[in-house]
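Shown here: the complex without one of its protein chains, the others still in place.
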Amino acid sequence: MLSTETIFSIPVLAVGGAAAVHATAYIHGEARRHLPRFWCFFVLTLASMAAVVLADGKLPFLLAWEAMGLASAGLVAFESKEKSVRKATWIYLLACHAGACALMLAGVLMNRPDAAVAAFACAVVGFGLKIGFPPFHAWLPEAHPAAPAPASAIMSGAMIPLGFYGFIRFFSVFCMEPSNAVVYGWTFLALGAIGSVGGILFALPQANLKRLLAFSSVENMGVVSMGLGLSALIAGKDAKNPLAALCMAGALAHVLNHAFLKGSLFLAAGSVLRQTGTLDQDRLGGLMRRMPFTGTLFAVNAFGLAGLPPLNGFLGELAIYIGAFSAIKTGDPVLVAAGFLVAVSLSVTGGLAIAAYAKAIGGTFLGEPRSKMADDAVETPRRMWVAQLFLTCLSVAMVPRTVLFVHSMTGGFATGILIVAAVLGMSFAAITVSLLLIRRFACPRGGEKPRLPVWDCGYDRPTARMAYTAMAFTQPLVDLFRPLLRTRRHVLPFKGDPASPSDAAIATETDDLALGGLWRPVFTKIARLFQRVHLLQNGSLHLYILIILMAVLALLVFAFVS
Amino acid sequence: MLTLSEIVLALFLIADLALAGASRLKYAIRFVAIQGRMVGVLPVLLWNWEGNGCPGARIWIIAVVNSLVKGVALPMLLEYAVRKARTRRELEPIVSFQMSRFIVFLMAVGGFAIGRLLHVHETIASELAIPVAFTTMGTGLLLICARKKAITQVLGFLVLENGISLFGAGILLEYGIVVELGILLDVFALVFILGIAIFQINRTFASTDTDQLNHLGDTHLMHPHHKHDHVHD
Partner (left out) sequence: MNILCIILAAILAPLFIGIVNQTKAFFGGRRGPGLFRLYADIRKLLGKSCPRPEHSTWIFDIAQSASLAAVAAAVIVFPWTGGGGLASLVPAALFFYLLAAGRFFTVIGSLDAGNAFEGMGASREVQFSALAELVVFVILGFLVFLAGDISLSGVLSGISPGEWRANVIPLVLVFLAFLAVFLLENCRVPFDDPETHLELTMIHEAMLLDVGGPDLAFALYGAALKFELLAAFLVMMFMPCFGNGWLHVLALFSGIALLSVATGIIESVMARMRFLKSPQTIMGAALVAALAVLIFVCF
């Protein structure tokens, strides 16, 4: 059985290593001048992440945590010439510091036995700001697209889940008195359900590939959180129930799976950016033929992250599914409700994830190139896709490893089911191969594969501009959830004579609900409040003297009274 | 668990969902009519046949009157009003149909919770009755609040009344029936008046959108298509 420290340090080292290899080629051209700065922050980030895992006691942990935030902010700010990057860095720094503040408070409160729940609430804010619990996820979709791809990979794959490490380490979600288990469990469940469904929902309409991936991180952390919450609830009823261990194992396995898959996807997004200069999926397309290695690895990883068998992303989720359905089976009202919540949220997440990742693959790599940049793209230097390949291999290796891991954590409970699931996944792959062989060798003309023009309703000259765009692909689903997503449309309508109309255009934009709906108004209010305080510091000496006098007076009164 | 009355109650719940999602006025009226007929027969169905023998004439009269008034007369009146007023046949939702249905579902969850809390098991006719009654009342309120057309307000009142009589029938109130007849009279009068009023309003203003009727607040009469004119005159 792996210790928690091991589980959380594997992503740091694996994704960190792969990202480093990728970064040697990712940063090219003019940007190489700033290479020392990049490596400095990169190494500092990795070191502080390792320190977070290895920290012995609360104070070193907090120090390492703060260092991790600062160092990674340096990474986010790498391309600081761009205004959007500077803005994203500010948001990220703010999130880091607010989180650290909340964590210090939690650390103080934790020592008092009567303030356990208050400490937990502070930790939900503090760690939640790193994990991306809604509504604290607002920095993710801003910082990830701004940061260089290798940095996004380590931040999304390895750094975000460290929040869960903090929870497991300091709040032992696993074994505690039953009364707190209910609070902890439902908090995790509710945040996880909202995070997973909301995260993938907001990933759907995003045109920017890295923004899509960032929202999908929110989703995956939601899945992990639901697993942990369910585990806490079950353990609260009966600490020896193997189901609790099963959910826990599923959640932890998903941390590893997500790290490898998402790390690789972010690296692929970086490769696309480097080769084409854009991440807008509506302007990409057709890259699979131009960048076959990057594209193939992206497709494999996206398939895994959509949670489909036979890849590893599925097995972790399956363990949580088994936990949820077994919770329903028990008939205990609380567990039934929790089980239904988890099962339904996971299924909605799964269905929407298929749409989101099909969009990511289809929009970026398949079909026809929709712009000259995509048309001119060539394959990356070898080490870039080798870094991806490394992580993909780890993902594949995680298939049996997940089964073993769950087996060791639960002491054999549900092992048979997971083995059958893994084998079934393999047989799915095997049947695919045999069907391909049948098509090739058993069919009389299966070897002939003539290339024919695409059928376009009898139209003679189909062009790439007529193909479905990534935005159009998700438009029905986005429309369905319009009240929530609040997607804005910018339409440039046709003008003039209908026979020779002018150019028309449509663009959509979906802002994060938490950022626009909660944080921006809140911070505007705070800023206004401080403007009022500003009156006290208006440069007039008289006012200052008055303030000092008042203070002295107040102190005198205080001294006399007490 | 299975009795005829419970099947009717379950159908009632489905009718609530359907009402919340109905986009055509015609269908909405039809669902209300079905609900009205079901509410009419419920007192007979919920009657304890083994214990009390054949129900007396009072119950039968109530059943017949209820189903005739709520299930036939009022819906016909409404359909007549719609035809006469020539309003658009689509309902204009303030809260989307999808959301309305989801709200009704949440109300059902709440209704079941309330049903659990109200431990009136001695007098209760069916365990489903109270949750369904609350859900129906909620649906009525939803229709009143979340649709623009004046006629849906009438529908909402009818549904609300259905819920109230369901509640009365469900917990077998001794005098419930008398009270209910009173309410029925109220609603009848209301529907009648509103039906005529809508017709008249429509003739005067060519619209029954309650948003526009809001501007009737001050004493000016104004044409709905120039709703900001009255500021100047």
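Things to note:
The letters A and B name the chains in turn, as written, and every chain counts its residues from 1.
Criterion: a residue touches a chain if its C-beta (ideal position, glycine included) is under 8 Å from a C-beta of that chain, and two chains touch if they have at least 3 such contacts.
As the structure is a prediction and not an experimental result, all values here were calculated from the model.
When the missing chain is restored to the complex, the residue among A:Ile354, A:Met373, A:Val396 or A:Leu518 that touches it is A:Ile354.
The hidden chain makes contact, of the residues A:Pro113, A:Pro453 or A:Pro493, with A:Pro453.
Within chain B, the residues in touch with the undisplayed chain are 1-2, 6-7, 10, 13-14, 17, 21, 97-98, 101-102, 105, 108-109, 112, 115-116, 127-128, 131.
Contacts to the hidden chain, counted on chain A, fall at residues 285-286, 288-289, 292, 295-296, 299, 303, 306-309, 314, 318, 321-322, 325-326, 328-329, 331, 336, 339-340, 343-344, 346-348, 350-352, 354-355, 357-358, 361-362, 366-368, 416-417, 420-421, 424, 427-429, 431-432, 435-436, 439, 443-446, 448-457, 462, 464, 466-468, 472-477, 480.
Note that in this section only the chains that are shown with their structure count from here on.
Centres computed as Cα averages put chain A at a distance of 47 Å from chain B.
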